[in-house]
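Only one protein chain is missing from this complex, and each of the others stays in its spot.
Per-chain residue numbering starts at 1, and chain names A, B and C are given in the order in which the chains are listed.
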Amino acid sequence: MKVGFIGLGAMGSAMASNLIAAGHAVSVWNRSPAACEPLGSLGARIASTPQRAAQGEVLCSMLANDQAVREVILQSGLLDAMDRGTVHVNHATISVALAQELTVEHARRGLDYVAAPVFGRPDMAAAATLNILAAGKPAALEKVRPLLQAMGSRVWPMGGAPERASVVKIAGNFMLAAAIESMAEATVLTRAYGISAADFLEVMTSTLFASPAYQGYGKLIAEQRFKPAGFTVALGFKDVGLAQAAGEAAQVPLPFASVLRDNFLEALAGGEEDLDWSALAKVAARRARLDERDVPEDSARA
Amino acid sequence: MKVGFIGLGAMGSAMASNLIAAGHAVSVWNRSPAACEPLGSLGARIASTPQRAAQGEVLCSMLANDQAVREVILQSGLLDAMDRGTVHVNHATISVALAQELTVEHARRGLDYVAAPVFGRPDMAAAATLNILAAGKPAALEKVRPLLQAMGSRVWPMGGAPERASVVKIAGNFMLAAAIESMAEATVLTRAYGISAADFLEVMTSTLFASPAYQGYGKLIAEQRFKPAGFTVALGFKDVGLAQAAGEAAQVPLPFASVLRDNFLEALAGGEEDLDWSALAKVAARRARLDERDVPEDSARA
Amino acid sequence: MKVGFIGLGAMGSAMASNLIAAGHAVSVWNRSPAACEPLGSLGARIASTPQRAAQGEVLCSMLANDQAVREVILQSGLLDAMDRGTVHVNHATISVALAQELTVEHARRGLDYVAAPVFGRPDMAAAATLNILAAGKPAALEKVRPLLQAMGSRVWPMGGAPERASVVKIAGNFMLAAAIESMAEATVLTRAYGISAADFLEVMTSTLFASPAYQGYGKLIAEQRFKPAGFTVALGFKDVGLAQAAGEAAQVPLPFASVLRDNFLEALAGGEEDLDWSALAKVAARRARLDERDVPEDSARA
Partner (left out) sequence: MKVGFIGLGAMGSAMASNLIAAGHAVSVWNRSPAACEPLGSLGARIASTPQRAAQGEVLCSMLANDQAVREVILQSGLLDAMDRGTVHVNHATISVALAQELTVEHARRGLDYVAAPVFGRPDMAAAATLNILAAGKPAALEKVRPLLQAMGSRVWPMGGAPERASVVKIAGNFMLAAAIESMAEATVLTRAYGISAADFLEVMTSTLFASPAYQGYGKLIAEQRFKPAGFTVALGFKDVGLAQAAGEAAQVPLPFASVLRDNFLEALAGGEEDLDWSALAKVAARRARLDERDVPEDSARA
């Protein structure tokens, strides 16, 4: 299929290369053009403008956030330059409000809009093992299914309204943040009684919480390894904000999200915006002044 | 080994029967004697008093809560009736403060105290697949290890101070409650946008949260099936209280626990004490008046 | 002085009429022109456009919220039509971000911007007993002081940066919301023990909390009289949002504001947007199912 791909960060580059590997004719564009070259050497055509990248049957985009989507997709005139019937697949995690606005703006121009946010980090994108949510009109979903299958291990159809995939992604990220905070608080409690975070989390993530989310972030918390960040405190704060905004629009109170917001904000006030969002564990420990304590670690654990 | 077992609820009965099956000579006692009979027919000796049950090398107990432990173990004179050197293995989830008090009271009498709270429900107790935390003096742990292995699939040594196993169990239950609340809030948010709890939770518990805790409680939330309770709202409230009390004693703020406390209390005010603690999902839905809404479910999901 | 006045709701009309009464030459404009007539009969000139109202030395505006200020002041071209040196006094409660943007937009055109939000309800505006916060360049403040003094009983200079008056107003409204929530929770607690809200609040608001805020809202809570609203739940929610946004921009966690947000949102979900914001007391009572209880009121109180 003739496909454009816009937004070649770590995630987008890996996803686009899987499209190339699957035999699609891919045109790429990125704001800073250097990111295009590796894909060019894999066989992608390098487009000089987003408009040119969007000449195929399908345009995929993986941009950073609402603002980037707004600038590159909405304010650039890109949609006006696209042929009627083209499908735009937006992989970014964006607000429900913007998903709704994009749905309208595409429909007005005879374009199809598919929201296809993903769960997974760059290594999973590279391995084509992403979980991809997908919502949009059935015909559009059908058309892009081969592309999604080339980029992920599983595609989760979420219905006809694109905003549905967006809110599922947002709710999922909220659940991740809550899982982190839950481990953060629990390990501060057990550390105060002399049990190391590693010992405590080994029990929990081998048993009741033996899942990728808990194991991955549990490891970072156990090792207090918040650099380099897989997903930053700043992004975590932003995504909790997306959950709160979606909750506000639908009049849904989310008390855990409120706690998360304040804790992320405390991390931001501490200059920790670039740490991994599992640094919520630092906030919890600091609040209890845990690092200033003389807690007897019990060597009899083994 | 000659073992006593006190407290024959659903958990205790299953655990004691596994001790019998493993060939140990088990004496059982229960406050209401009817519960002894099935074990008697499996070969247990039925003791007429707790003191008689405690004549072996090891006494196991699985009582309901702090109050039951206090009455049966501390206030009954039981400890005074036990031979020096006997090991008492307490499987109940109790407060850190009581674990500390029990440690002192046993030591004063030359008895050994092992805290061995378990993760698992009655079906796992029956299948001997519990995860058993164990803390106490190394020699005592060594002695009771065969018993623990007969009752669980894995024993997690947590060190020399019995309170350590208690606080790990408490912190684990707090993490379970937080996981439930996180799903509760996330599903209310997504339901408000027309996505069924079943659809949303299928995605999450098949991917990032593919763990027993999320899958088990996720199923109850998806089906809104809060009866019969595996673990009640009342017990959930009690256990969050244990986490808060442990936090208070160690000066550890636990903001998620505070939210959980208020939400459980709201369920209690609603007369829902006997529902499964996953009924936190009802509290979240009621707060958003979700059941009074006309939310368009999207049939295009499949 | 020759003064324009834009925005003639209950507050604005009362304030403008006090300027007329003080002898100023006042030009008025309002989106729906009917509101101009009573002021016309008091001697105001009725302007056909905001631009015409803004021909004097000073333009006062009292618009509803950020959106109204944005439309009427920023997007209408009004600022471009004003003479250099004119002072614009904005009485609305707006976001810190908009205050900062307005400061820049006025300065770019050689206009002076004074933020002068007020504490007080329409009856206080009519009696010219408002408390007026005022921030802006010293010369501009000096120039408009006679106007402010004609509208309020006291003017509180807050410094040179207009945003300073805005954030003080926002923080003050946050304190009001917190005072309401505090009374809401405390009265639910005491009502659960049989003490009427009126009895409890009489004690508190006659002694430690003998202040206008507590006495005014305490009365509404004691009488459960949430209609007609002096200030609605919807506005309360909006203003807590302004506090949170100001906190976000300055990286200040505000945990009480987070609780308030969720409680207002619960009221909104319950369709209570038009009730007085003291209806937080309804939310607290509903959460405890207080109205479904049979609480013995104690007649021995007198």
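Note that in this section a contact is a pair of C-beta atoms (placed from the backbone, for glycine too) under 8 Å apart; a residue touches a chain by one contact, two chains touch by 3 or more.
This is a predicted model, so every value here is computed, not measured.
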In the whole complex, of C:G4, C:G56, C:G172 or C:G241, the residue touching the missing chain would be C:G172
Residues of chain A in contact with the chain that isn't shown?
255, 266, 269-271, 287-289
Hey, which chain B residues sit against the chain that's not shown?
247-248, 251-255, 258-259, 261-263, 265-266, 268-269
Provide the residue numbers of chain C that touch the chain removed from this figure.
96, 119, 131, 133, 138, 154, 156-161, 163-164, 167-168, 170-172, 174-176, 178-179, 181-183, 185-190, 192-195, 199-200, 203-204, 207-214, 243, 246-247, 250-257, 259, 262-263, 287-290, 298-302
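Operating definition for what follows: only the chains that are shown with their structure count from here on.
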Suppose every chain is reduced to the average of its Cα atoms; which one is closest to the average of all protein Cα atoms?
A
Chain centre separation in whole Å, for chain C relative to chain A (CA means)
39
In whole angstrom, what separates the CA-based centres of chain B and chain C?
51
Chain-centre distance (mean CA atoms) for chain A and chain B, in whole Å, is 35
Residues of chain C engaged with two or more neighbouring chains:
255, 266, 269
